[in-house]
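Pasting a structure below so you can have a look.
Excluded from the complex is one protein chain; the other protein chains are retained at their positions.
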Amino acid sequence: MQQIGIVGFRGYSGAELLRILPRHPSVTPYLMEHREDGAHTFAIRRTHQPACIPCTPEAVQQHQLAVVFLATAADVSMELAPAMLAAGARVIDLSGAFRLRTPENYTTWYKEPHTQQALLVEAVYGLPEFCRSAIATARLIANPGCYPTAANLAIRPLVEAGVIDRSAGVICDAKSGVSGAGRKPSLKTSFCEVTENFSAYSILKHRHVPEVLQISGLEEREFSFTAQLLPLDRGILETIYFRTAVSSAEDLLAIYENRYAAEPFIRLYHAGQVPDLRAVARTNFCDIGVTFDPKTGRAVVVSAIDNLVKGAAGQAVQNMNLMLGYPETEALL
Amino acid sequence: MQQIGIVGFRGYSGAELLRILPRHPSVTPYLMEHREDGAHTFAIRRTHQPACIPCTPEAVQQHQLAVVFLATAADVSMELAPAMLAAGARVIDLSGAFRLRTPENYTTWYKEPHTQQALLVEAVYGLPEFCRSAIATARLIANPGCYPTAANLAIRPLVEAGVIDRSAGVICDAKSGVSGAGRKPSLKTSFCEVTENFSAYSILKHRHVPEVLQISGLEEREFSFTAQLLPLDRGILETIYFRTAVSSAEDLLAIYENRYAAEPFIRLYHAGQVPDLRAVARTNFCDIGVTFDPKTGRAVVVSAIDNLVKGAAGQAVQNMNLMLGYPETEALL
Amino acid sequence: MQQIGIVGFRGYSGAELLRILPRHPSVTPYLMEHREDGAHTFAIRRTHQPACIPCTPEAVQQHQLAVVFLATAADVSMELAPAMLAAGARVIDLSGAFRLRTPENYTTWYKEPHTQQALLVEAVYGLPEFCRSAIATARLIANPGCYPTAANLAIRPLVEAGVIDRSAGVICDAKSGVSGAGRKPSLKTSFCEVTENFSAYSILKHRHVPEVLQISGLEEREFSFTAQLLPLDRGILETIYFRTAVSSAEDLLAIYENRYAAEPFIRLYHAGQVPDLRAVARTNFCDIGVTFDPKTGRAVVVSAIDNLVKGAAGQAVQNMNLMLGYPETEALL
Partner (left out) sequence: MQQIGIVGFRGYSGAELLRILPRHPSVTPYLMEHREDGAHTFAIRRTHQPACIPCTPEAVQQHQLAVVFLATAADVSMELAPAMLAAGARVIDLSGAFRLRTPENYTTWYKEPHTQQALLVEAVYGLPEFCRSAIATARLIANPGCYPTAANLAIRPLVEAGVIDRSAGVICDAKSGVSGAGRKPSLKTSFCEVTENFSAYSILKHRHVPEVLQISGLEEREFSFTAQLLPLDRGILETIYFRTAVSSAEDLLAIYENRYAAEPFIRLYHAGQVPDLRAVARTNFCDIGVTFDPKTGRAVVVSAIDNLVKGAAGQAVQNMNLMLGYPETEALL
């Protein structure tokens, strides 16, 4: 039995960690209060919530936390990660603070200087399907962004296999539920603005683009990405378009089947069938389906995840399992 | 004051005609019962509904209907259109029965023979922005499909201007509200299957594709189209990707501004800003916004309409206004 | 042609005034900027928005505004109403500032002192079905709250007719769409908190209760009211329970029919049939249906309105029509 801490448990990713972790037979979660925001109260009487401790190095040591999850904003993560590591915990950071490989790239996309450049070098990108061995021994995990998880799992095997006509470009038309925008109230995520609506944002300039380029193997000029807001709570579906010289959807599926044969959280669909968001809601699966039109040589790959699970908290627990030596699927099936 | 008839008034497009037409100062609508489905009853007492008449040539003549709207399935429209025309009415058909130029094309996409080939030749495609003069004198209007309306209004001016790099292809990622599927109950449109869900269908093989090809000027091998179902009632938003040699979004906007300067129902957005569905809900507008990334030479055009208004009933009334000599915007602003 | 001003046009009630008033043939609306919040910009090019003027007595006089609508919070309305009146405009206030008859009652429910007690005495409660003649000549209208509008229109005719067994009490279980909470972002109205959720609030202590008591004729001990939040944009439906000595739903309907025979915005349903929110969305109707169980002597009345129309902006325009001598239904059908 090991102890783990959760900072940012009031946000949607943090709350999702709290939903998942009680099912884990080998860890005890603690809530970690980062700011003084008053006494913690529950509407429900006699409820059994995890204990709440301060977010301090002393608390990390006193409770012998093996892992601390940072479900916080990037600037808060940059502040907390060194302190938690120094106190002896390993850190899984769900923000964008440690995902990009260079401080220059971080500054370009996050519009602020990177204050922990040594940790940026040390951090391991937490996409188990492609970085499993490094994750197991890492002190600091940069848990992937939600959009890049769905995109990279769909695109990289095809880039590796060399079947994409890169000269014609890869289009990723991405749609996300509102929980991806976080829990802080804003007009953009107010119910009356979102219901019966659909909107595009950050067209061709979303900060998740460099994460896709780092992992997928595509070059900037080969990749177009649009983020769009769906009137629903959770889920990301990406519709990915490209030209290819293969002769059938089965050819593409065979590449995925081969690459993901041992992966517990990748599910493939029969040719011509594609996932919807319902198939992945509240699961850690990434579902992938392929359609191909031989007349035009064009393929459409649909990749779907739950943005709070495989796109955040679930993948973080998957990483924790790898780091602590538990079965990779523990608490996740 | 002229009389007009509405067949299929229980469906969503027909009901939308009933919402729009009472605001028109110069026409009196009649409900036309196509099948015997029992006495018509209203939950509301003393309500003033339009009169209900049979859907017969005799009724057309007796009430001197100038126009009959067919908000019916394609096979019903093929049956009714000749009878209504013979009785002296002009016909605006909202189905796909008369949109494609050849019976072969119709059979390929609608999986049934075309039984009214002479009318197929005579029918005028009812997209006022490109077919205005022919509409004014037509006996039979093929009111455009919802997806093609949003696509053609966005794509054709750019094809005409020759600014699209057609070798790299044009991707149209389309999303529609559920009312586009009609009112007939089905599992696919049941609330519990749609809410908190998002799904793609008819990928690369939607029957609206040939309508886009006919009008936009693109070739089949240049155009990829995916239809997707949004968890909302009404609205279509299409995200359109292509490569171009222009140097800014303003260059593309200038093409639209020039082409649509006199159009009452096309609204353009400032460069980098794009419409959402809320902007067009319950209006006859088609809103178009442009984003361009000079680093990659890629542009994204977002085109949005209300599928039941500019995508169906509103455009039908716009066509009626042209046919009967009323101001084109009557009842539509 | 008369000029009218709208303060608070960015809120949902103000925006609804902007949706309704352009259809009015006899008034020209002006947007009135109350606070300095920067230049007004539109995403849509060449759009024809109403002119924007300052919210000052000088602007009222310069543009000869006949009526100013205050779609503002109660404290702002208390500040602005005297200034607008002094400048010669008549005022229709959509807040709760002038609805309650005594300053003590206001302080009890709104938790702040009333600073305009003379205006509180002068203000006319703007429920046309019960206060029509006073509205026509009023300088200051207290436009009714949304919940009280649906409740009073359903309850008062029955209290007047003496058919309710008041000793057993009247229960009003009210449900509202989220737009009733206003446009200011808050966690309670964030999409992810509201979608797939339903919650009760202000149980037995909502500040709209005294407005119901003032108009309905019920005593405090006879009336129980619960407000609840529906996961939808607009609409209020109230399910009202009471015991009665009548012998059928028709008896109750006859009372309504008699009382509302000449009312353009009250619609009654056949016995046993009740309205849903779809029936009233984007209309100024209040729809009322009655169910009665002779075995138990209990009746259920369902009353439905659009909270932004008959519950706010539509009723405000109805009041304006009465004040300025236009047909009461102008711009509202």
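In this document, chain identifiers A, B and C correspond to the written order of the chains, with residue numbering beginning at 1 in each.
Everything below uses one rule, namely that contacts are C-beta pairs under 8 Å (C-beta built on N, C-alpha and C of every residue); 3 or more make two chains touch, one makes a residue touch a chain.
Quick caveat, the model's predicted, so the values are computed rather than measured.
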Which residue of C:187, C:203 or C:333 touches the chain not shown here: C:203
Sole contact to the chain not displayed, among A:213, A:268, A:286 or A:309: A:268
Among C:44, C:66, C:168 or C:324, residue touching the chain not depicted: C:168
Interface residues of chain A (partner: the chain not displayed): 43-47, 195-196, 257, 267-270, 273, 275, 279, 282, 287, 289
Those residues of chain B which, in the complete complex, touch the missing chain: 12, 178-179, 183, 185-187, 189-196, 231-233
Chain C residues touching the omitted chain (full complex): 167-169, 171, 173, 175, 177, 193, 195-200, 203-205, 220-221, 224, 226, 228, 230-235, 237, 239, 241, 243, 274, 276-278, 281, 291-293, 295-298, 300, 302
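Criterion: only the chains that are shown with their structure count from here on.
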Interface composition of copies chain B and chain C: same or different, split at half: same
Geometric centre distance via CA averages, chain C-chain A, whole Å: 46
Computed distance of Cα centres, chain C from chain B, in Å: 37
Touching two or more other chains - residues of chain A: 193, 195-196, 231-233
